[in-house]
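Just below is one structure, and these are the notes that go with it.
Complex shown without one protein chain; remaining protein chains in place.
For clarity, chains are labelled A, B, C, D, E, F and G in written order, and residue numbers in each chain start from 1.
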Amino acid sequence: MARELWKGNEALAEASVRAGLVAYFGYPITPQTELLEYLSLRMVKLGRAFLQAESELAAINMVYGAACTGVRVMTSSSSPGISLMQEGLSYIAASEVPVVLVDIMRGGPGLGNIQPSQGDYFQVTRAAGHGDFHPLVLAPATVQEAVDLVYLAFDLAEKYRTIVIVVADGNIGQMMEPAEMPPMRKVKKDRPDWALTGADGREHRIITSLELGAERLEALNLRLQKKIARIRQAEVRYQEHKVEDADILIAAFGTMGRISQTAAEMARAKGIKAGVFRPISLFPFPDERLEELSRQVSRILVVEMNAGQMLDDVRLAVGKDFPVEFYGRMGGVVPLPDDVLEVVERIGAELNDEQR
Amino acid sequence: MARELWKGNEALAEASVRAGLVAYFGYPITPQTELLEYLSLRMVKLGRAFLQAESELAAINMVYGAACTGVRVMTSSSSPGISLMQEGLSYIAASEVPVVLVDIMRGGPGLGNIQPSQGDYFQVTRAAGHGDFHPLVLAPATVQEAVDLVYLAFDLAEKYRTIVIVVADGNIGQMMEPAEMPPMRKVKKDRPDWALTGADGREHRIITSLELGAERLEALNLRLQKKIARIRQAEVRYQEHKVEDADILIAAFGTMGRISQTAAEMARAKGIKAGVFRPISLFPFPDERLEELSRQVSRILVVEMNAGQMLDDVRLAVGKDFPVEFYGRMGGVVPLPDDVLEVVERIGAELNDEQR
Amino acid sequence: MNNAEEKLVFERPRSLTDAHTHYCPGCTHGIAHRLVAEALDELGLRERTLGIAPVGCAVLAYYYFNVDMAEAAHGRAPAMATGMKRANPDKILFTYQGDGDLAAIGAGEIVHAAGRGENITVIFINNAIYGMTGGQMAPTTLEGQKTTSSPMGRDISIAGHPLRMSELLATLDGAAYVARGSLHDPKHIRRAKKAILTAFKVQQAGLGFSMVELLSACGTNWKMDPVEALGWIKDNMVPYFPLGDYKVTDAVKNL
Amino acid sequence: MNNAEEKLVFERPRSLTDAHTHYCPGCTHGIAHRLVAEALDELGLRERTLGIAPVGCAVLAYYYFNVDMAEAAHGRAPAMATGMKRANPDKILFTYQGDGDLAAIGAGEIVHAAGRGENITVIFINNAIYGMTGGQMAPTTLEGQKTTSSPMGRDISIAGHPLRMSELLATLDGAAYVARGSLHDPKHIRRAKKAILTAFKVQQAGLGFSMVELLSACGTNWKMDPVEALGWIKDNMVPYFPLGDYKVTDAVKNL
Amino acid sequence: MHQSIVFSGFGGQGALFAGQVLTYAAMDTGRHVTWIPSYGPEMRGGVARCTVIVSDDEIGSPIVRNPDVAVVFNNPSLEKFQTEVRSGGLMVVNSSMINVSVDRSDIRTLWIAGGEIAIELGDVRMTNMVLLGAMLAANPVVELSAAEQALRDHLPERKQHLADPNVEVLRRGYRTATKE
Amino acid sequence: MHQSIVFSGFGGQGALFAGQVLTYAAMDTGRHVTWIPSYGPEMRGGVARCTVIVSDDEIGSPIVRNPDVAVVFNNPSLEKFQTEVRSGGLMVVNSSMINVSVDRSDIRTLWIAGGEIAIELGDVRMTNMVLLGAMLAANPVVELSAAEQALRDHLPERKQHLADPNVEVLRRGYRTATKE
Amino acid sequence: MAKGRIVIDEGRCKGCELCISVCPPEILVVSSRLNERGYLAVEVMDMDRCTGCSLCAVICPDVCITVYRQVPARSR
Partner (left out) sequence: MAKGRIVIDEGRCKGCELCISVCPPEILVVSSRLNERGYLAVEVMDMDRCTGCSLCAVICPDVCITVYRQVPARSR
């Protein structure tokens, strides 16, 4: 497969098709809509299921239904639409059916605007619905990575019978970059042994999130917690850029990761040893590695397009006594490399002063 | 006013009426329903607005509408219903209209069951919707406190033009305890100067959460963040029980706070110096006081009816090197005093070993 | 009658499991279950049927139907069934929903499933109340009917008129077959059965959305004994919710 | 004509602000705005009217109407208006909603507002498309109509038939007045104005839910120039969405 | 004084109300009290159970694992609480509905024919007051008169005509247990 | 080599497509590239703008504050970018639509009558290719031939008949700028 | 008059009495036997008068009733 120029949203769509997507249900919302639009043609031409739902609420429950039958299914939306999916996501998590969700985040809260944002970090990592569960959350920084992660997401969703959220800000959805598409996978004919396929020659199967007895519901929760522990063990992903000799470590995800990389380069050009730590899995958060790095750098700067959400995870990883600084912009304002540089320079100067 | 025996849900309802509630919109869900049922008679008899909405989604948007006109308004629900309100809550937060919400939590995720739980901690404190905002969250441990906090909630909601969530587990909704009702307040006739009341002899007013320009939406966000900072400054609430000489500090909220208090007493009877720190405001979390206490106790035990959610706030407050233990039950299982005692005793023994 | 042999004329359908239900004595949810099961048996559909249980008193229906089933979020059964059917066009899909579920919180989903002509079958249990949560007003609660959330009786000026869902959905082009039956006596139960059979046949033939509404008793929350409750259906519900076919497209007539 | 004086026969209504709209050239949202504003002026309601803007191309309507207004979440305007009206029965409430807003995501809320006979007025702009998000299929998109999410034309077997909301809502008891007009030529615009006047009078008189559906152009997403677009309404939309009164209760007739 | 008392029966047997009468009585005599039901699944029938705590001090946990006293209305309740009542505690057993034997020697057990007595005095639905009366005789956590007053004060308006018969039943339960 | 180029105009002027052609051309010649629009409010009309980055190395930030090059189609774009283009940078100005003067002496400015040339060659909608061609003349970030190829390869199927005229316009823009 | 016979699954019966209310010959009554789930199950008073009409079975919400009917023996 050659590298081609892809718009992020369309690349996510095509990669999902290649991962063996059987059914897509979604609702238009900027800056995600091209994903839906792309599939409205592509899926129909392939004879697969595409349906524009009446709402995000309906979409997530359609996805839930399809997922119960053991097929690969996804939906996509942007922040307000994700809020409408919270009940459904909680049901899906409790029912342990595999689902892939793409969230192309926009400025909030409320209707906000359609500019890029990372304001749903808490929602996707901490509380994608009521009760105790955490989706597996992957945050690409390039179109190629978006392709690779969404392709992977279907496998992970099935492996752990979990929700996998691919979360990106509007920039990634809207930008074009060269990407190589993964090979086209056949749609699997066989269904997993928990799937609803008709009680033909076997006991009837039930998929439910209701457990009336407290002990039984606790057992379900313990199973979910165990799964989360396994995921924490096996699915941590991150990328590092010049951290080896870094004095100042910038921690940032998605678009902010790559922008920070440019800032770090600019800082190095000015003699400040900056490096970048970019969590790719937001849940599980790469806390161990970050903790390790904290022992070697002097300062951590967290940069986000929000008021400081991943910041909690960084603080939890490195502890309250390690000096962590935060630079965040909101409402669709994208910090540019020179904005980040400015903060890095200020920190650099402080570190110099301290050393003197 | 004499003390009377009140069921938690009904006490919350009556206290809201006395706080000057003008309109209630809600949807039945166990274990919250008595609140709605109580108001279906009380509000109608008072000639105030009561409406059983077609859904929680509709209810929160009805509340949003009424709130835009500057009247005291509330809704109530339980976990799955709260999930359905996420979009509305985000709009309300961004529009800065005052709203009171009661969440009588039940076992999750999904349909779960109707037994008591504290599984919505993350949802109410971290991500009650997309984007950056935090409702003010109050967690009563007794019926009297439920009454007092919901009464206060209306004032706080108006003062800060924010959402105030009174969050309790099903136990508090269902139990009866003596409580003294606060005085009946008159429904205020005058409306605040931002409220929609008709453009009569003045410029027309607009309430919106849309800010198309990134800078303008950022300005809105900065305003919200400033408000949050003010709230952090002024609205921290907690209760302490025998912390002065405590070796082991149990941190627990709501029902778990009072159960832990019994456990602490039992531990003291066995010679273990245990105390209880009960956050009443979950947001703002009383982190400073807890940090202070951590300097004086040997161990902190967090007890929750969930998989460890307030735990994050405790860890953020005391840092990663302070020994924090967690005991949690899920799915509607309520840890009893002797369950908690067992953990306290184990910790006590460990501390003894260490001292030897 | 020496020259006679004994024939089995009524037995438990295969599409029901052996489980005892949790329903109150006399609750007609049980009758509705049996009718659906018999229809699946008679049409030989059990093995390729997927059912959706609602949030409501029938929340545990998946223990009672001997078919693969999932539990939907409150009101979302039609969306869930849509997802299942689109991904598995060869399967037979039914939802089983109460009036709170279908007519209140799930109004959007049912209108759209019907509007799209989603090829699924909906069994709609109208008992004029929220049974499971202890008797609150439903969209179908009758005028003046006392419930725990309309303690002085449903007041039209506050809560509006009860919704007639069959009439509403029948207006949609996608609805192929919509009928209302009642479970208050054997004659009507037998008619209801026929309607359910038709509904599944409509789906088998791919003709579009089918729904059978069944007037049902909730003696517990109506505060009546089971026999009284059936009388209340006849005397109070049937007049407001007239029985009969509300939509039978030509294709359905030709079935 | 020396013996004549000049009379002002048409001017901008007071209930519109001076703001320039962001609508595309020829977008009939602007006409609908003017009609609503004129109705408020003529009935003297401006000062006690509260309006709700939708999510959709009319999202900024609150800048254009010179009345107090709030912005609803997508589809939830009827719920928001309900909350406002219940808390302020003396106010006049209107929502202004597109077809994606009202007929897709907000189907549940509009059915219930109408069903309850909520005493509000709904202005429903049916342009057979999602304008704001760039031209996706709406529930009202016509069969075969190409949109960015039905690129080969709306396929009934996938997306179902377009929904006729006036017909649907008119069946509800709570609906006092439901009418469909069109904005494609001056004659119909004038008729639409009358319908809007009636709707607000119904609300003034407390008779229940009122809605005026207006067939509207979206040249931009239909990929037509404004004049062509009006022709398309006439030739394609009017036949599928017949104009006229769908519900006029006796009380409304007697107004 | 700190005492936990469980009332447990089928739905409809009035266990919850018996607990409330005790709670009111204790509250009205100045005690700290809590009453908490173990509210069951969102569906009909099944178990009705409540825990009452009466204390001279502020009450921490409103629920306990091993209650001091259990008033059991039916077989399943007896089976559950005969293992849970704390050693040295009391169990009041509705002999009219219970045919299981009690094999705890470290607790006091009081058998009382709640059903028969209630039927004798007019209505089987007053069984709960028989058992409450009996419990108070064996365990005077509040005065009988306080319970009587509480009963009169807190019967809902529309049931006030049942106050006298219920008080009578309550007394009869008390007397019967005192005799034994 | 690392260069950032902004294309900015009204919606419909083809700024986004001009950027894409450049991006394709650079990609096809082995460079790292990114193309990002500044996507506007969820409504019609307004600004269309994109930033293209062409680099020999992996690209970090796809957006910049001070682009190396700005191709401006209209007055508002000129006003914005004449303050933003980096010192020493280049600005290509569509003189057909722009009547504002440029008062930066530390950047190169290339005025080109994009509209007139496009009209002359058949259609005002090809203005974007004139400007792209001109930009490539002044700033050969890719070969003209690469841009021609990219244009041919990436015009959508239904617009393939416009390939030849567009290529011609592109060349004309290039030649015009070379002359100047 | 046709001759029938019914079998009641007593353990399933909830004593709702709906069957009683529809039986034409009125041969069904509440027994005095509590089943395991605490219900007084229904029983047949006089099976001889059962016609096998199945009305009881049709209305029984708990599908407790199986019905047999005497039919003329088929000749081979």
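The criterion applied here is as follows: a contact is a pair of C-beta atoms (placed from the backbone, for glycine too) under 8 Å apart; a residue touches a chain by one contact, two chains touch by 3 or more.
Please read these numbers as outputs of a predicted model, since none were measured by experiment.
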item: Sole contact to the chain not displayed, among D:M211, D:L230 or D:L243; value: D:L230
item: Subunit D, residues in touch with the chain not shown (by the definition above); value: 1, 3-13, 16, 20-21, 23-31, 33-34, 185-186, 189-190, 225-227, 230
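The rule we apply is simple: only the chains that are shown with their structure count from here on.
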item: Pair of chains with maximal C-beta contact number; value: A-B
item: For subunit C paired with subunit E, centre-to-centre distance based on mean C-alpha positions, whole Å; value: 42
item: Cα-centroid distance, subunit C relative to subunit F, in whole angstrom; value: 63
item: Overlap residues in subunit F, where contacts from two or more other chains coincide; value: 41-42
item: Per-residue overlap in subunit C, given as positions that touch at least 2 other chains; value: 23-24, 27, 59, 71, 73, 104-105, 107-109, 112, 133-134, 139, 159
